[in-house]
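Reading through the structure tokens given below for one structure.
Every protein chain of the complex appears in place save one, which is left out.
Here the chain labels run A and B in written order, and each chain numbers its own residues starting at 1.
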Amino acid sequence: MYTPHTDRDIQEMLAVVGAPSLEALARVPDEVALKAPLDLPPALAEIDLMRRFEQLAARNTGTGYRQFLGAGAYRHYVPPVLGLAMRGEFLTAYTPYQAEVSQGSLQAIYEWQTYICLLTGLDVANASVYDGATATAEAAIMAINATGHRTLLVSRAVHPNYRAVLRTYAEGLDATIEELPLTAGGLTDWSQLASRLARNDVAAVVVQSPNFFGNVDQPPAQAQQAIRDAGALLIGVVAEVLSLAVLPPPARWGAEIAVGEAQSFGVALAYGGPYAGFMATTKEHLRRLPGRLVGKSVDAQGRTAYVLTMQAREQHIRREKATSNICTNQAHCALIATMYLAAVGDTGLRAIAAENLRRSRQLATAAANISGFRLAHEAPFFNEFVVRVPGRAADVLELLERNGILGGVDLGRWYPEYTDAILMTATELTTDDDIQALANALQEVPARAAAV
Amino acid sequence: MPLPSSTQTPLLFEQGKPGRATPYVTSSASAEQFLPKELVRDDLQLPDLPELEMVRHFTRLSQKNFGIDLGFYPLGSCTMKHNPKVNDAVAALPGFRDLHPYVPDHLAQGALQVMWELERALSSLFGMAAFSLNPSAGAHAELTALLIAKAYFKERGERGRTTVIVPDTAHGTNPASAAMVGYKVVSLKSKENGRVDPEEMRKAVGTDTAVCMMTNPNTLGLFEDEIAAIARIVHEAGGLMYYDGANANALMGITRPGDMGFDLMHLNTHKTFTIPHGGGGAGHGPVGVAKHLVAYLPTPIVVREGPEGPTTEKHTFRLDFDRPRSVGPVRSFWSNFAHAVRALAYIYANGARGLRRVSELAILNANYLRVKIAEFLTVPYDEVCRHEFVASAQDLKRETGVRALDLAKGLLDNGYMAPTVYFPLIVPECMMIEPTETETKETLDAFVETLRSLVETARRDPDALLSAPQRTPVGRIDEARAARQPDLRWMPAETGVH
Partner (left out) sequence: MAQPQGLLYSKEHEWAKVEGDVATVGITDYAQQSLGDIVFVELPKVGAKVDQGGNVGVVESVKAVSDLFTPLSGEVVEVNTALEDDPSLVNREPFGGGWMFKIKVSGDLSSQRSKLLDASSYEALIRESEH
């Protein structure tokens, strides 16, 4: 479809190559040659292709619903100016190995690295990793290598998907994962920490704030100290990066490595990906940081120039001793996030964060005001929180759906003690109408639950 | 001549002024109203730029970049073919773009159908029983595949299988991925003709062999003719064969990894299936398996309910998490879905015949360049190549002091992206050239002439190349300084030097 060759071109080129036909040139040993026909859709001209995909897209009726979904992927306003990222010079460039002709990508990555350091409060950040979950796994690897220990203490309030990915990676690393339990208030229970650390085999403690329930869940000073004293690393996870506009950064609550997800900064929801994982750490752990790093230097004429640096850590040089196997990262999504931050600016980021705080409280009040519904926790939250409902959360969500509303995420999916709980999220895109519609629909519930 | 622009633009942090940002979202509220004082940070100061300044900044940055959209990009092993714009258009359809991953299955049928159709198409195209769209990149898929292998052997009680065999031409991610799964890596020396030696393989395999990771065609662009025999040797020793799909562009519709005897494989859809590279990512690395390994695929997989045959309204799709023998998820949510849309669109645009033509013409373009370039540069493997080939500047270096790196920089000066240099490691002063099938004969001819004239310049006036590039926005960079004194971020003035 996109090949420009005319029959004449092909004949001329075959003559130069000395082959009688394309088929002869491409021939492979008969033992492995393709024999059966392939089972692929028939080729479509572009006009028909568009129509086919429009039909498929239209079948995603969920996008037309009012929504209160969060839980690691957030619906935020994407300013049209971010379309700049689709410029061919950014979009169709490869990894900036030839730095002289990649200064655009390189400077943008340096700016991303800077933003991540400012937001997390740490010294150095890499050029991005796949997503928040794999970022957490890579941080765990850093901690295992730094300490020589193989146990990870992971709070149960960390995103279930992230914890599952940690378990997958741990299998390859021969590492053990133990969970820090939850308090009734939806926060990490630190009471067993000291006794656990005393066994002297802990590489890292992994905690998320705001946690999966939306609660601000920073380790208390005592816990931070205990972790430091034990020679373990605190890994701070942030799934809703917008929260860093307002809340104390991971560096302030003792994190030596901060990881998370930057999808909120202008990256499309796109049914789960591609997103933009970030990693930041202290100077001390710089050499263990996986992924690409862009540094500033000069060329022979003294002009400022950006370049991929410290590549000796990476797979293409270090091979089996590399800090990670990561090669391709999420550069373009990180570019979008950088553009987002440049576009909204400091002022805008604070305003957007304030709207998230305001709307989520408006939503929480509206939900809690309905008879039979109450907030599950008392902890401060950023833009999502948990509501306990009468009966089963699944039934309430189904009723909301019949009213054109995706009311949130059923926590019972991962937490057996929360089958009557919904995680609800509001952002700057949530409107008064949305909240009113939800409240109206929820009014139906107590009547139903009572009737059952 | 397509050269990037030299216009400078300062860092964002050196621009702007508080209060200047264009207000996309306003708020009458402030954080202090909703949070206790100790939970509101006071240390963040990001730049405030008005939209126009932000637009100029990124426009200027973009103009300093070289992309496929600007000029010829013969980067070996990266398959820098044209990225069709229709793919971006379909990925941006609101029905796909705005779909939250936790939307219930019955309200996301279109997305699930896309994933299912892509998975079925890839399985057929490459001869696998099933694919998972989970991994985000080739290296990520390799890791996943090795975890699958580990789980497979663990279940069979074969805990002694701890070695991964990798040819010395392998991409660096192969051994790195193996190390991340706790496997030991054994490197196999290639034969004189650049291929894996079945006899060396026979000596290397044993009861400790878990996986043999190979690419076919290999990183020299040569078809591993004895692949079926090699696969048999590995299988007889009880090991699994893994196919690194970086070079899949060379074999669509011609042969399939499944038919060669591979048990596991990955694809880089940002190579073969035109997903844009975006300056280094995001990629997409579907991982495919043979029947005996399907149970181990990462969760979730997409299942279609309903009768066999083409999809109709009778069918529904859902995400299946109930896979007790799965290695587990390897990422957040389900896949780099926007890229799955793009890849499926590319498959639809081509169909089976179109994809075969893609590979055939990729092979034609590469051989055409090979024959012409062999007239003035050493081409160590003087035989029919697949979609890429290697040339060596070793002789040129001996004669003139000009190395592969210098030729590469000379190409940059002439509006071309340089080929891959110094990989694979077994060819000294290596240049790996992959034109792809989307380039015209005229583009290839012009490239050959430029390269020929650079080689002539090397003989006549080597210093001209040793000081290249001269016409790009910056010249060769002091990389030693960048590594010795790492400056990896801007620092606010008050805190002084980092």
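Everything that follows uses one rule, which is that a contact is a pair of C-beta atoms (placed from the backbone, for glycine too) under 8 Å apart; a residue touches a chain by one contact, two chains touch by 3 or more.
Just so you know, these numbers come straight off a predicted model, no measurement behind them.
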Looking at the whole complex, which of A:287, A:303, A:392 or A:413 touches the chain that is not displayed?
A:287
Checked against the full complex, the residue among A:300, A:317 or A:368 that touches the missing chain is A:317
For the full complex, which residue in B:106, B:353 or B:484 touches the chain that was left out?
B:484
Can you list, in ascending order, the chain A residues touching the missing chain?
287, 310-312, 317-318, 321
Contact set of chain B toward the excluded chain (per top definition)
422, 479-480, 483-484
